[in-house]
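Would you mind keeping the following structure in view while I ask a few things?
What you see is the complex with one protein chain gone and the rest in place.
And now, chain A:
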Amino acid sequence: MNPLLTVSNLSYCKKDKSWFAKQERFSLAPVSFELKAGETMAIMGENGSGKSLLAKLLVGVARPSAGEILLNGESLHDKRQRFQAIRMIFQHSKESLNPALTLGSLLEEPLILNTDLDARERKRKIEETLKLVGMLPEHQYFYRHMLSEGQRQRVAVARALILNPQVLVADEPFAALDPSVRSQTVNLLMKLQRDLGLGFIFISHNLGIVRHISDRILVLEAGQLVESGKTDVIFNWPKSDYTRRLIHAYQALISRDD
C-alpha cells in the first residue's frame, strides 16, 4: 500500500533578521516519516521540542526551509489542494473559533473558499458535518460563547472535517479537556478515522491516550528526531534514554494512581 503522506527531510531554521534582538534560533532537524491511510501517528516530546512546529509545517502555517511533503506521492505545490487535504485541529478550540461569527458562517468559510458548492449545498454539508461530530443542525446558529468546551472541540473537528480531508493534524487536541469530555473526543476521533479512513497525526503529552490510539510514535527532543517506530515497540523497548525517561515518568504516574 502506498503511503498517504510522505515527509522527507523536512527541516526548519528560523533566521533572525533583526539587528538588535538576541540571536534566538529555533530549528527542526531533518525529519522523515510516512503515514498510511487510516493510520494514527503520535508526536511526543518535551515542551519546546518542536512538536507544534512540525504540525505547523505539515499544515502550511510555516514554510519549511528544506525538505518536502508528498501527498499520495505528489508534491504539494497547489495551496488550495493542500488546505483541502491536510486540515488542522487547534489546541485551544475556543481561540480557534471566531467569536463574532455563528458556527454556520464559520463552517461555511472553508466551503466558500475551497469548493464550488452553491448556498443550499453548503448548508446541507454544514448540517451533515455537524451531525457527523454529534451535534445538532440547530447549532449552526450558535455563537462560540454558547457552547461548552467539549462542543467547541467538536466544532473544531467539524471544521477540519468539512472539506473531506485525507490527513488530520491535531496540536494537543485533548489537553484542555476534562477526562470525560476527553474520552468522548478521543472516541469520536477514532470513530471518524475508522469510518472515513483518515490519516491522523496528533501531538499529546498524555501518554495514556498515545498508547491507546496511536499506531506509531515519533519522539522529538530539541528539534531532533530521537526515535520513531510502532507504539508497542517504543513503549516496551525504548532505545534512547530520553524516551525511556518520558515513558517512565508516565508509568510512575499510573502506578501512583493505582
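Please note the rule applied: a contact is a pair of C-beta atoms (placed from the backbone, for glycine too) under 8 Å apart; a residue touches a chain by one contact, two chains touch by 3 or more; residues count from 1.
By definition in this document, contacts and distances are computed from a predicted model.
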Omitted chain, identified by the protein name its UniProt record gives, among "YeeE/YedE family protein", "Sarcosine oxidase subunit alpha family protein", "ABC transporter permease subunit" or "Glutamate synthase": "ABC transporter permease subunit"
Contact with the hidden chain (one of A:P3, A:G67, A:P110 or A:G229): A:P110
Full-complex contact with the absent chain, from A:K125, A:R159, A:R182 or A:R216: A:R159
Hidden-chain contact residue, picked from the options A:S96, A:Q153, A:Q166 or A:T185: A:S96
Missing-chain contacts mapped onto chain A: 59-61, 79-80, 83, 87-88, 90, 92, 95-102, 109-110, 113-114, 142-143, 145-146, 159
